[in-house]
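Here's a structure for you.
A single protein chain has been omitted from the complex, and every remaining protein chain is retained in its original position.
Chains: A and B, in written order; residue numbering restarts at 1 for each.
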Amino acid sequence: MPLVLAIAVALLIVGVVAWPLLVRRRHPAAEQAAHDAPPADVGSLESVYEAIRTLQMEHSLGRISDADFREQLHEYRRQAAVILRDADRKAGEARDE
Amino acid sequence: MADLGAACLWMGLALAAYSFFASAAGQLRGAPALVDSGRKASYVLVVALLVSTLSLVESFIARDFSLKYVAEHSNLAMPNIYTWVAFYAGNEGSLLYIAFALSAMSALAIWLAPASTRPTLAWTTAILMLIEVFFLAVMGFMANPFAKLPFPVPDGQGINPLLTHFGMFFHPPALMAGLVSISIPMAFSLGSLIGGKGGDEWIDAGRAWGVGIWALLAAGLLLGSWWAYTILGWGGFWFWDPVENAAFMPWIALTAFVHSIMVQKRRGMFRMWNIVLIDVAFGLALYGMFMNRGGPVPSVHSFGASTLGWVFLLFLAFGVAVPLAIFFWRYDRMRSAQRLDSMLSREAAFLVNNLLLLGIAFATLWGTVYPLLSRLFAEQEITVARPFYDQVNGPLMLALVLLMGVGPLLPWRRANLQSLQRALLMPGSAAVATMLLLVVMGIRQPYAVIGFGLCALVSASIVGEWVRGTLARRRSAGDSPVVGFVRLIMANRPRYGGYVVHLAVVMVALGVVGQSFYGVQRDVALMPGESVTVGAYTMEYVDTTALAFVDRTEFRTTVEVYRDGELLTVMHPQRTFHPAFNMASTRAAIRSTPVEDFYVVPSENREDGAVGFRILVNPLVWWMWVAGPVMIFGTVIALWPARATVRRPVSVASPAAGAAD
Partner (left out) sequence: MVMASASSVAAQSGGAAGSYDEAEAQAIDRMLMCPVCPAQTIDQTEVALAKQMRAQVRELLASGATRDEALAWFAAPERYGPGVLAEPPRSGFNLIAWIVPGVVVVAALAGGLLTLRAMRRRSDGGDSAAPADEINELQPYLAAVDRDLALDTDTERSDG
């Protein structure tokens, strides 16, 4: 009984490990896409929006002076706009190709 | 079935080694199929080690005394439920447990890896599998749990009686799994560095695993303290034992990491620092495993004294040197993107928090290695124990609690001094009022007064933050208080989950300060019918029944506890003698209330019928154990994934782009 089970485990292992090597990838493009670095969360639109929300909350609690608030809000809005513009440009280039 | 387990262990070693080579080679040569195969090997490794684990469990349940490990850690009299504990009562089983836990968590980490880490995931896999190879090779060649005795014995030696306690069902596995899985955030950061990224790609995975492991270790440490409190029978819960320290130090380093990672996540700063922190935590975890598996320092935890020490020492050296070398190799790729706006900011507060935490870790490490230094350079045998750590770490911890009260009031980037003063007014007055009240009540011990005052500061500042935030939401969105409060917390989970954890830390601090400075201890021997008064309590010793079992004699004692002349409770502390181990284990009886614990443990049973008791009245210890669930709750909030509220950038901008054309 242990022998049978050991053989079963061994077959499972060899099968799972060898499968990717034996079967040709149907979607090499998908594999390649995984290699192109997707954007990290930091510096993404979402994280800039998060920063703006945090800033608004801290301002509403009175932790940040009005001048600092305006300056930082302006800066974050610009960052977000630049991210949107760059994404747009990239999409435009993709369309043109 | 033991043969099946042994076979699966060897297959596991082969698999881990294959996965390491396939991942590394596949990545180097750009062969995605090979990388894919390596990743899948790390998944099936879990299956192999699961089968191995189950077959050792089966050998325990069948009491297969042809196995050396089973014969050494169980016997026929042991109830099956303790198989769970016997499994990791010695080195061999612990290693199997560690290898299995690491494989399961690694597979989960690789499977759930966020998209940003995928380009370097093969390196992460390779690092984790290299660590697996180490544990599996040590088991295979030096400490095989499936090793056989030359001939089977009729009955085993039995389980160490200190381990037969409920706390033992979770404390060791939580700590072992927590320590070894610090590898996971480390592997994400190191993988990303080797792959030449060195930026922010790894931090979401690093933070999620870091926070989860932090909570696991914290729960393990608390349960260990609870175990010590109820079973070691001296009435305390923490005594800076070398092995306690070994688990405490990486946890402290991880605490620094989970704070500082937020600075990188929110502001893109501290990139190098975070990598340093996670490597320090990993190095300290390896040091902890070295201490636990045959380290040179005596400890109550030396359950599996062995010759494995030098192998773990080598592994420790390797585990510190390699990340360090890679760090310097990739040094130039890790420049931080953002700059600091002001010294009075949350970023700066986090850095001070980090340095204080590392200071505690360093002082603790210094204490554990100092006896060695003194032996080498002064040829003196010096001991470093409880009083040293209390005196050195005490002030640092108080400073941290102070920072816990002020830090949350600081905004990112630049604080406004006036508004900070305004925000501090309420918590500050709460702290001063608390201290004055305590002094009036007759509490004069400076540490205790400051400690409780700081606890008030932290609690008031957290509650103040919640109230202000809820009010602000009411103003801006018209939410009702309850809805506003819930929405406030959900809107910034890492921050408000962290505050809940801070409250749990305050609870632990209450217990520690209360017990350290105002615990009352009384050692007394009583004949049946005699009684003794400790604090407001009077305890009468009623009787003891001795119950003989095959492997032990239990002395079950009955005592009655009175307060103000009224019977409060009847308690049954217990003392058990185990001839096979020539040792007695005790089980304290504790009447716990939020105000104080009445704690009694029998320390000896004399020939003449008298029983020696240790009786303690420990204030506020109750809060320590309640802190556990609160802390877990806070961690869950902090880790709860935020729902994506933002649409894809391109679709958002498209109409605008059309308008611009």
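Criterion: a residue touches a chain if its C-beta (ideal position, glycine included) is under 8 Å from a C-beta of that chain, and two chains touch if they have at least 3 such contacts.
As the structure is a computational prediction, the values presented were derived from the model and not from experiment.
Colleague: For a quick check of understanding: of B:Ser66, B:Gln157, B:Ser342 or B:Gln445, which residue touches the chain that isn't displayed?
Modeller: B:Ser342
Colleague: Sort through B:Trp10, B:Trp84 or B:Phe388 and give me the one touching the missing partner chain.
Modeller: Considering all chains, including the one not shown, the answer is B:Phe388.
Colleague: Among B:Leu284, B:Leu351, B:Ala430 or B:Val559, which residue is in contact with the omitted chain in the full complex?
Modeller: Touches the omitted chain: B:Leu351.
Colleague: For the chain that's not shown, point to the residue among B:Ser66, B:Gln521 or B:Gln574 touching it.
Modeller: B:Gln521
Colleague: In the full complex, which of B:Leu108, B:Val320, B:Leu396 or B:Ile443 touches the chain missing from this view?
Modeller: B:Leu396
Colleague: With the missing chain put back, which residues of chain B would touch it? List them for me.
Modeller: Looking at chain B, the ones touching the missing chain are residues 232-234, 236, 239, 241-242, 269, 297-300, 302, 339-343, 348, 351-352, 354-356, 358-359, 362-363, 366-367, 370, 373-374, 377-378, 380-388, 391-392, 396, 477, 479, 483, 487, 491, 521-526, 529-533, 540, 584, 603-604, 612, 645-647, 652-653, 656-657, 659-660.
Colleague: Pick out the residues on chain A that sit against the missing chain.
Modeller: 49, 52-53, 77-78, 80-82, 84-85, 88
The definition used in the following text is that only the chains that are shown with their structure count from here on.
Colleague: Between chain A and chain B, tell me the centre distance in angstrom, where each centre is the average of that chain's C-alpha atoms.
Modeller: 30
Colleague: Which residues, counting only chain A, touch chain B once they are in their complex?
Modeller: 2-3, 5-6, 9-10, 12-13, 16-21, 25, 28, 31-32, 34-43, 45-47, 49-51, 53-55, 57-58, 60-65, 68, 72, 83-85, 87-88, 90-92
Colleague: Hey, which residues of chain B end up touching chain A in the complex?
Modeller: Those residues of chain B that touch chain A are 1, 3-4, 7-8, 11, 15, 18, 32-34, 36-37, 40-41, 43-44, 47-48, 51, 55, 114-116, 118-119, 197, 199-201, 203-204, 264-266, 268, 337, 409-416, 419-420, 422-423, 465, 468-469, 472, 475-476, 491-492, 644-646, 649-650, 652-654, 656-657.
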